[in-house]
Structure formats: structure tokens, C-alpha cells
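See below for the structure under consideration.
Missing here: one protein chain of the complex. Every other protein chain is in place.
By letter and in written order, the chains are A and B; residue numbering begins at 1 in each of them.
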Amino acid sequence: MDIRGDTLLQLFIGILTIAVLGAVFLVVPPAEGLGDYVRLAFFHIPVAWVSVLAFLMSAWWAAAYLRKGSQRVDALSAGSAKIGLIFVLLATVSGAIFSKMTWGAYWNWDPRQTTIFVLLLIYGAYLTLRSAIPGAERRARVTAVYALFSFLTVPFLVFIIPRLYFSLHPSPVINGSGSIDMDPVMLAVLLAALLDATLIYFWLLFRGVRRQLPPAKRQEESA
Amino acid sequence: MITIGFTGVVQTFHGRPIFGPLNERLTAGQITVVTGENGSGKSTMLKLAGQLLSPTEGKVIARDGDHELVQAAFRSQLALVTPELKFYSRLTARENLQFLLGLRGIELKDDAFSALLERVGLREKDIRQTYTGEFSTGMRQRLKLAALLASGAAVWLLDEPGANLDAAGRELVLREARRGAADGKLVFWATNDSREEGAADACIHLSRH
Partner (left out) sequence: MHVSIFQGIKLVFGKELTAGLRFRAAWAAMFMFALTTLACVSMAMQGGGLDPRLLAALLWVILFFASMAGADRVFADEDTAGTLLALQVYGPAQAVLLGKMLYTFFLLLVLAVFITPLFLMFMDCTVTAPLVLAGTIFLGTWGIAAAGTLIAALTTGASIHSGLFSILMLPVILPVFLPAIFLTTGAFGGDVQLSYLGGMGIYDLILTLGASVLFDYLWFEE
């Protein structure tokens, strides 16, 4: 992306963020049973989504690294994990607050809480490993292998965890099917918030990688 | 016939340049010697040739005739005598060779083993019960040579193989290297010994940056 494209993207993200914030606090009606707490969901759901997205993308670029060995995809994979860690922390904290306000306890190992917590552990493990391996090449290789290996837990997170925990903690408020019942205004705001968070993720990621790799290197890589 | 080509190879270590750009070609049936002072990167060049290290820049390509040898196909052709190579210290010489050569699909019969030991100047009855951890440095060096000879590998990497050997031992290495080259092995030898250098067919000199 050139500099002008980047500025335009920044501008778009800025406007979108303000619009979403405005909508969340001024337009969205208080939800039945939840009251004003529902506004937190428009922060919580997008950051949780990015936590998952960043994990998928990190594994995707890890695979690309093992195929091509390019420094740029390694930086993307690592960058994605770093941003993922921040988002997963935000998701965990906002989730815990949300949980306290709606269910009365900060943590109760609801399937989604469990999933997000496992993601937190994986991101933490990945970044610890990254800091522990000397030598750029081996570091890139080893962490790419771990990113893909930990990706094997995905079927478990998606299919098994809900079975293990669902019966113990039915999630009464926000769940996959629940969002369909949402009122159209809320749905639209939620989608906008999701788009906003996704764009912020990609913007942070590519900006980080651009700063990390000197321009000459990038030309070489893209050539 | 195996060749190993270095094209535009530059090697740096933690940002410090070691050598390069290097364009060389190692050929089977020859002894190629690499010389240079300590720290000039002889051992590094050997590792690059063995694809045990990837170059910072440039390419090291091994070919057998026309097709490129990569990963397992190349590694199964490789044998080395280097200071970094270590045997399992709690296994005997026989067990070590049986294990390592066994992984290459080579079975070592009793007579072949005795003959091999004799060839490298080790006496079987002295070491039958001894773990290699209790070997002297020179004995270990000879055992490394035995593993290399028995492996039948086509690419030999020798990193100062005479360093811990007595005069007879150095003579042995020289003789075996010549014999290997005559058999069509690719012998790549790092040394600073002028006599060993004199026995080579080709010489690469690495100067310090």
C-alpha cells in the first residue's frame, strides 16, 4: 500500500470509529434485561472476533513462511500474534466485566470464555517462544511450526469445548443464534463495529511490518 | 557425479561479515581444501556445503548430474568428521556405529566391523566393552573416520580431521582421503596443514574480512 492509500485508510477508520461510537452511545436502545450494559457488547464482540481472526491469519502466514521462507511473512505472522494478544486481553477483560454485570461472576468457564482463554494461552506461549529462540532464521521457523501446531486445537475449541461445558453453563444472553433475533439497528451497528475492528487490525499489522522491515528489503522480497 | 556449487554466497554472523561473495564449485573425485586463519569461516563453509546451515545470501546447490539434491536425498549422501560431531557417550563403538549406520540402512557384520576398526587403527579387543565417552580424543576421531568410511557416503566433509591425531593418524586420514577421491567421493577438507594442503586437487583460500 502506498502512503496516500494509507492516509485514506486511516481517515476511513477514523470516521468509521467515530460513527460506531456515536451509534453505540446515542442510537442503540438499551436492551431488554441488559439495559445500558449492552453497549459493552459492541466493543467486546469485535475485539473477540479480531482475537480469533489474528490467530487464523498468524497460522496462515506461518504456513506461507514454511513454504517460501520470506522474512516478510514471518513478520506478518509474528505481528498478527502480537496484535492478537492485545485484542485477546481486551476481549478477556471486557468479557469478564460483561459477565459480572449480567451473570454476576467475572468468570464461569462458559464455552466462549474457555475458547478465548485457550487463545490467550496460545498467544502467550507463541510470543514467549519467540523471545526465547536466538537467531532470526531458526526463530521464524520454530515459531511458524508452533503457530501451525497450536492451530490443531481449533476443531477442539469449536466442536468439543461447547459439548464439555455447554450443559454446565448455558449462555443466556449473547450467542450465535441469539444475534439473529437482534433488532436491525443493533445488527447494523454490530456489523459496522466488526468491520471497524477488522480494519484496525490490518492497519496496525501492516504499519508494524512496514516499520520493522527496511524499504530495500521489502522491494527485494516483492521482486 | 555429485557437485556442490556456491553462487554469490555471503555469510554474516550476528551482522558481522565472515566471508563472501563466494563462487566456488566442488566436484566429486577431488579433494578440495579450504584454508584460512582461525575465524575466517572454514568450518562455516563446510556446514554450508553440507546444507546444515543456510547462507545469509546466495545459494548453495548440490547436484547429482542434472538433478538437484535436497533435504533427505542430499543428507543421505553426507558424512562428516568435524569437532562438532559427537557419539553417544553411553553406547559402545559398536552400538554407536550400528545405530547411526543402521539409520542409513547399512548393517554392520562382525567381520566388517573388525576390519573397519583395523583400517582406522583401533583395536577391537581394547574397546569392546568401552563406552565411547571413555575414549581418548584421538580414538574418537578415528571412530568418526570409521563411521564415515562405512557409511559409503558420496560427500565427505572433513574439518581439521588430523587435529587430534598422531603422525600415523594424520597419515591415515590423508591416505583415506586420497583413496576416497579416487573412488569418486567429493572430499571437502578444512585444514591449515601445508602437507594436507599439498595433497589437494583444488584449494580455496578464505581471507579474513
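We adopt the following convention: a contact is a pair of C-beta atoms (placed from the backbone, for glycine too) under 8 Å apart; a residue touches a chain by one contact, two chains touch by 3 or more.
Note that the structure is a prediction, hence the values are computed from the model and not measured.
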Q.
Checking the contacts here: which visible chains does the omitted one touch?
A. A, B
Q. Thinking of the whole complex, not just what is shown, which of A:G5, A:G104, A:P155 or A:P184 touches the missing chain?
A. A:P155
Q: Could I get the residues of subunit A that touch the absent chain, sorted low to high?
A: 66, 118, 121-122, 124-125, 128-129, 132-135, 137-138, 141-142, 144-146, 148-150, 152-153, 155-156, 160-161, 164
Q | Sites on subunit B contacted by the missing partner chain, in the whole complex | A | 50-54, 70-72, 75-76, 78-80, 82, 84-91, 95, 99-106, 131, 151-152
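As a working rule, only the chains that are shown with their structure count from here on.
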Q) In angstrom, rounded to a whole number, how far apart do the mean CA points of subunit A and subunit B lie? A) 50
